[in-house]
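Every protein chain of the complex appears in place save one, which is left out.
Think of it as A and B in the order they're written, each chain with its own count starting at 1.
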Amino acid sequence: MDLGYIFSQLLMGLSSGMVLFLISSGLTIIFGLLDIPNFAHGVLYMFGAYITYYFVSHVVDGGFFIGLIAATVSLAFLGALLEVLPLRRIYQSPHALQLLMTFGFILILEDSAKFLWGAAFKSTKTPALLAGSILLPGARDFPVYSVFIIICGFTVGLILWLVLYKTKLGKMIQAGRSNKEMLSALGVNVPRLYTVVFMIGSALAGLAGGLASPLIAVSIGMGDAIIITAFAIIIVGGVGSLLGAFVCSILVGELNTFGTHFMPGLAMIFTYILVIVVLLTRPEGLFGKKLQ
Amino acid sequence: MSESKPRTRREFIKTVGGVAALAATGNLAIPRFVNAKKGSIKLGQIMTTSGIMAGQGIPGMRSAKIAEEIINKSGGILGNKLEIIQEDDELKPDVGVRKFRKLVLEDKVDFVFGTNSTGVGLALVPLANEFGKIFISTSMGDEFTEKNCSPYIFRIGESTSMASRASAYCMCEREPSVKKWAGINPDYIFGRESWAWFKKGMEEKGAKIEIVHEAFAPFGAQDFKPYITAVIESGAEGVFTSAWTGDLINFIKQAKPFGFFDKIKAFVNNTTADAVAMGLGDEMVSFWGEARYYPFYNKNEVNKEFLRLYQEKYSTYPEADVGAECYATVMALKAAIEKAGTPDTKAVIKALEGLEIEVPEGKKWIRPEDHSGIDEVVLLGKFHKDPKYPFWVYDPKTYFTVPGKELAVPLSQSVCKMKKI
Partner (left out) sequence: MKKFIQSPFVAPAGILFLLLLLPLFAPMYYLYLVMEILVVALFATSTNILLGYSGLLSFGQATYFGIGAYTVALLLKSEQVSFLTAILSSAVVCGIVSLAIGFLCIHLRSFYFAILTLSFSQMFYALAYKWISLTGGDDGIVGIPKPPLFGMDLVPAAHYYYFVLVFVSLCLAVLYLIIKSPFGEILQAIRDNPERAEFSGLNIKNYRLGAFLIAGIFGGLAGAVFAPFQGIVTPHLLYWSKSAEPLLISLLGGMHSFLGPLAGSIIFVLIKEWITQYTEYWMFWYGMLIVFLIIYLPNGVVGFIPERLGLVRRDPQ
């Protein structure tokens, strides 16, 4: 195993980490502010994939990019719908009920997807622009599309960072995490803020789904597999921490990539071991605030 | 806190309320037709029609319905109307068990067939034995005719071992220059057995090959790229995989940008290749595929009619090969019942043993000793693009066939010791 190969594997891990980052960033922002563990985040990702698939198969030129935008925007609206109608009423309820309600969302949305698109696997074609490969230093082929994902991931990460730390909205979000009453006393429309944050998180999930769709078969169950990984990432990274989501997504991406080479039998349980270790030793995660 | 009177009353009322709810829902929730219609023969079918594997179950249901239509149009079975009652197993063994019980005890079916998943099918074996009902498996597990064989259990078509060995034989003959092989298979029993049988098949033909890489990916894995690059690194010339539908689609999509299909000389898959071709559409690549039923091989009348009716009713070609297996099962049962002159289980078992029928995939024979359904031939082909069809099909020049009888586990090696009933 020479350096060229190792380098290509590192990049691959980075690319799969970026998809995970897009999903987990939305999840951690929602959980951080609203204190709601959104189990349905995986099906939002799935919907994003289906919507992108629809545009790719019906619009010939640039269908993929239109599909990405459509996925992001429509998921923002879907998120708003979910937040305003049912979710908002249970902010005072115990975590158990909130978790179970989002579980209910999963059932509703999965069957809706089945109704809209049927149960067979769908495949989204990679846009021609991004379909080739480049030659890495070390003489290994690497898909252009994976490079695209890395660029998207970093870009989104940068935008999110800017929003969170350089805009008023971001300051409100950060303030709201520790003291909602203060925010409201200062005249901020807290319910509207919650809705906006939920919309942002859902939009990110939709974007992630759209970006993932040329890579994997689009199916109704694709959200179920990824949601557990996403939760693991935000826990290990620290709930509410964008940096935590970023770093841990890359960590998990690299672990999965290198793990298949060195410890193939354990592929199923890497993430769980990581979560257990973190929860037992440092439950607030690598970058999170200490738990009360 | 001590128990006070109002609290006791509240507890009581809660339980009464609970009982009332129970009674109410009990009445609402069990509207059943339990009357066995006189003069009808009932089949129960259990497949997966929800969740990620619905793409396998739905064609199975559709094909059975077509068989039902054909049979009833021509007078039914021994003058009785044929009724097929279909249930979803949600890919869960315990749900399959519950549906089996419902079909047998409530709907009073005479026979049960189905499942696209061996795991669920195996859960039904003890029940078939317990209730003394014939169960015909449409899934590929060897177990049905090996360690779990019984007088009531049949498997209608190809098994894992047959498909895998056929793949090996095909590679020996058609890609003899490929010596370095790699295996990427899903990490569950089907995947492991497929790979083991492929290697065995190579051995049987005396091929001098070298296994340079083998890996098992989690079933339903979303990211195959590390496996893909590992195979390329290993210098493999040929790759065998038993990954199927979603997994195989993922693998192919992710492998293409690495130039995988230029670097690998031979790529062979032992199951449901047709569903993959239909799923990938334009994105398909050329590889050797195998399926229990391939729509365009057989030119017999039965196949023509099956395809015509399927196209008429559902505007598509059968989406998965298990569909044809279900169709064949219904036809086999019809033939057996007619041969026995009665739908009585024991008589039908005797009639099924040694039965030969003509179905869309060709001639099918049920071996009496272990109840294996054996096809005339097992077919492989190499995919190519044909403008006549909306998806890639086998290049007819590449058809490779092995007689089913050659592939079935030889009786001398079979572990099945069937008790007589």
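Criterion: contacts are C-beta pairs under 8 Å (C-beta built on N, C-alpha and C of every residue); 3 or more make two chains touch, one makes a residue touch a chain.
Quick caveat: nothing in here was measured; it's all calculated off a predicted structure.
Q: Can you pull out the displayed chains that the omitted chain is in contact with?
A: Across the whole assembly, the hidden chain touches A, B.
Q: Could you tell which one of B:Q45, B:S63, B:N80 or B:N148 touches the chain left off the display?
A: The missing chain is touched by B:N148.
Q: Spell out, residue by residue, where the missing chain touches chain B.
A: Output for chain B: 1, 5, 8-22, 25-26, 28-31, 34, 49-50, 87-88, 92-94, 97-98, 101-102, 105-106, 118-119, 122-123, 125-127, 130, 141, 143, 148, 187-189.
Q: Please give every residue of chain A in contact with the chain that is not shown.
A: On the chain A side, contact with the omitted chain comes from 37, 86, 89-90, 92-97, 99-101, 103-112, 114-115, 228, 231-232, 235, 265, 268-269, 272-273, 275-276, 279-280, 283, 291.
Here is the rule we go by: only the chains that are shown with their structure count from here on.
Q: Would you kindly tell me how far, in whole Å, the mean C-alpha position of chain B lies from that of chain A?
A: Each chain reduced to its C-alpha mean, chain A and chain B end up 35 Å apart.
Q: Enumerate the contact residues on chain B facing chain A in the complex.
A: Touching chain A from chain B are residues 49-52, 54-55, 58, 187, 215-218, 220-223, 225-227, 229-230, 233, 245-247, 249-250, 253-254, 256-259, 279-283, 319.
Q: Inside the complex, what are the residues of chain A that reach chain B?
A: Going through chain A, the ones touching chain B are 1, 5, 8-9, 12, 16, 114, 119-123, 125-126, 131-133, 140-146, 212, 214-217, 219-222, 225-226, 256-258, 260-261, 264, 267-268.
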